[in-house]
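Every protein chain except one is present and positioned as in the full complex.
Per-chain numbering from 1; labels A, B and C assigned in written order.
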Amino acid sequence: MSENLYEPIPMRIVRRYDLVENVRFFQVRPVEIERALTINYKPGQFMMISLFGVGEAPFSISSSPSRPGLLEFGIRKIGVLTEELFKLKENEIIHIRGPYGNGFPIEKMYGYNLIIVAGGLGAVPLRSLLLYALDNRDLFKKIYFLYGARRPNEMLFLREFLELKEREDLECLLTVDKDDTGSWTEKIGVVTELFKYLKDIDPQKTYAAVCGPPVMYRFVIDKLVNLQIPKHQILMTLERRMRCGMGKCGHCVIGSIYTCVDGPVFTYWDVLHMKDLI
Amino acid sequence: MKAYKLKKEYLKEYLKSLEDFGEVWGPIKKGEIDVYEKITDYSLLNLNALRPILPLKKFLIPPKFNTFFYTKDGKYENALKEVKRKIVFGVHPCEIHALLTLDRLYKERYPDYYYLTHRKSTWIIALSCVPDDKCFARSLNTHFVEEGFDLGFTDLEDYYLVWVGSSEGDDLLRHRLDLFDEKITSKDLNRYIEWRKWRDNQYQLNLDLTAMPDIMELSYDLEIWNEIGERCLSCGTCSMICPTCTCFNIADHLGIDDEPGRRERFWDSCMLKIFALVAGGHNFREKRVDRVKLWYTHKLKAFITEFGKPACVGCGRCIANCPVNINVAEITKILKGEEVKK
Amino acid sequence: MDKEKKLKIGFYEFSGCAGDLLTIIHNEDYLLKVWNSAEIISFRLATSKRDEKANLDIAFVEGSITAEEQIEELRKIREKSRILIALGTCASFGGLQSMYSHLGDFSSRFNSIYPHKFTILKPIESKPLESYVKVDYFIPGCPIDFKLFLFNFTRLLRNLPVELPSYPVCIECKWQENNCLLLKKIPCLGPLTRAGCQARCPTHNLPCVGCFGPYEDLNLPSWLKTLQENNIPFKELEKKIRMFFGVKVKEILSKLKNKK
Partner (left out) sequence: MKKIKVDLVSRIEGHGNIYIELSNNKLKNIRFEVFEGPRLFETLVLEKTPEEVLNIVCRICAICNVSHRYSAIRALEKIGNIKVPKEITLLRDLAHYGEMLESHSLHLFFLSLPDFLGFPDAVSMAEKFPELVQIGLKIKKFGNSLMEKILGRIMHGENMIIGGFGRYLTLEELSNIKKEAEKLLPEAIKAWEITHDLHYTTFGEESMLFVCLKPPTDEYGFWGDEVLISNGEEYPVEKFYSFIEEKILPYSSAKHSYYQNRPYMVGALARMSLLGERLHNASAEAFKKSYSLSWIRNPLYNNLAQAIEIIFSLEKVISTTEELLKGLSSLKETSLTYQKFNGKAVGSVEAPRGTLFHYYEFKNKKCVKANLIIPTAQNYASIEQHLKTCVCNIIKKFGTKEEEMIKEAEKIIRAYDPCISCSCHIVKTS
């Protein structure tokens, strides 16, 4: 590895397709194939993706380290860089550096129940955790995956998640606020309504991971607190502006923490006692 | 630490000889202020300079520099291969404390290549100082240093007591050993002790910064912050001049015609509105007051959590430079409910 | 990139000093590169070759609108251009000549200079381009700074949006290691003005006069207060703000009144 941690490495786009409108899936691998297995990361970590001449921004890793060699991202078109990323075709090159961030405290979660609650784009980082847990299924107790989107055509990885419903060792619950297709076979209602399907959970032996739009957090957390899950076992990932990903540029600072190195995964307890976190 | 003596009349000759190692830099007067500049004419060196407007950080992370180039076909090319060695003379203890803080910030946990590269080639010659009405280093215990310099000069009127702080410092000293006097007598010792006592008493500005983290926390929602927020021009001056402020931003520049493109890094300030804006338009610190609060929280509270000491080193730059008189002294006084002179 | 067709660009000027187009012409080291990297459809100051009919990818327009005939001409340029850019402070905010635009006394000012009938043009109060057509981006400066122009010119060639410094002149002023003039109560417009010039005036010990136009997050009340406390009357300070902030002044001052 280069001694310059800011040096991004070239990656080839292997596959890309639209997950939903304006959110695109990117599967990439290092141009230098030997590098492929040297990229180690944890679910919940992110990478800085560069397009030379356009810029650099943080994106959560959506793939799982249990499936090495390829990195996957789900990217929403929202501004300059992302718009340019959307113009790229398969086989073209992007540059990345990382991984960064604390990621989910996986080791601590071994032997626990998992409640994964995703809203909208939040499914991107949580998919990494979900896939990791499923690939290491015996390390965890019960696993719940609750995912809500506004409409069926706004649900990321829909086919993949529908397939997961077949699994016996996972409770996969999908919901939409409104069904405007008429062909939706899953639940209808906001994501918090899925909580009624959670049965016999020992809150002390449970970790919850939440990621979604800001409005979702409060309601979901209320539910989790009601379930009596300890505040430091409720995990959430936060977003801030970032330039370096390494705790240097200062953009993501909140009080005394750097979202990029101390986060982006925080516990509900952190949020409660630190100002301005959300 | 070994010490030597250097007669004052040899100073310029000695410094000039250090050009054999690299560029010699030091404070030079520019109008009413001082700036660290490369010295070509040693008579211009201002030995009484207190706070060059831009602190040492300008050597370690320049205000604006290229991090890398990329060629037309998308190949990465390092932009910082070599840095000329600089020997910076006239660095005061508070600045060295700031340097030690930066070292922790930039050398630990994801070492910063650019910082390290510059740091390695920046050698420091410390110089003792006599505070003015804006220095409050004693309040922060940053008025003396025991490490962080290569050579340390203490001004004892007709000669300097010279401490050797590192192996590089030793090289510097041995370069012209002929100019130095190795014998330290008891008279020298007494003079040094006396000088220290005298110098400690020269601080006119003394701030009680104990419990500042708690005060920051407790004052968070007080109305008084709003008044400060309204006063702030959001000009970013404080972040530019504070020796421990090192936030930066990044921009890509495309090359024209056959030129390579480049990624540029430049100083940024959390006092600017755009600083915490994220894609989609949400701004975590839209209001001026929130930005001012963050700045002071970061200086007076957050760093203590992180490094066990505040980020402020008492250099007085914010006191000297903020056009609307918002600074650490003012803020601590206001928060502690003390009468503030306008 | 090479395989792609060069973008068609045009440079136009209305009322101004030609300083922005000249800034491009005067950067000898880059002039040919600028020339080579696009297809120049019109640049009257530099070449007699021009094609008035061709559609443009980008039109760079300097100067403000000070005659009715210019409105028509500007609309024509707008119609044929995919992207229209206001180049310089006149085009962006109206420039010096818009300093009285709030007074509504154009005809008496005009008649004091041109007491006769004027047939070649119908003069009107100076206004920036945006008052008449949609402007996609602004590159302010009196004149523009070439580095900032080049940065954005290359971005535009790559179909990226224009990006301006999102900080005031003071930031660049500190990079230049200047002592702040406001400390000496010299009415420097640095904190109110968008950066981009490398703080040229303060670097020469002279107050910024605001030629890059307003900075979006300026704190006018506080700036005024500091100087008024030192016996500089509001009228004098207002005059300085009017100098280059053009039609933006109205908006900026109206916020001040709401505050009071």
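Here are some notes:
The definition used in the following text is that a contact is a pair of C-beta atoms (placed from the backbone, for glycine too) under 8 Å apart; a residue touches a chain by one contact, two chains touch by 3 or more.
None of these values were measured; they are calculated from a predicted model.
Although it is left out of the displayed model, the omitted chain contacts the following shown chains in the full complex: C.
Where chain C meets the chain that is not shown, the touching residues are 14-19, 22-23, 25-26, 28-29, 31-32, 35, 44-50, 63-67, 70, 95-97, 99-100, 109-110, 112-121, 123, 126, 142-143, 197, 200-201, 203-206, 209, 211, 239-240, 243.
Note that only the chains that are shown with their structure count from here on.
Using mean Cα coordinates as chain centres, the one most removed from chain A is C. Between the CA-based centres of chain A and chain C the separation comes to 44 Å, rounded to the whole angstrom.
Averaged C-alpha coordinates put the centre of chain B at 37 Å from the centre of chain C. Between the CA-based centres of chain A and chain B the separation comes to 39 Å, rounded to the whole angstrom.
Across the assembly, chain C contributes residues 158, 160 that each touch 2 or more other chains. Multi-chain contact residues of chain A (touching two or more other chains) are listed as 53-54. Chain A makes touch with chain B in their complex at residues 3-8, 10, 52-57, 78-79, 82, 93, 95, 239-241, 243-244, 246-251, 253-257, 261, 275-276. On chain C, the positions that touch chain A within their shared complex are 158, 160-161.
Here chain A touches chain C in the complex through residues 53-54, 80, 84, going by the rule given at the top.
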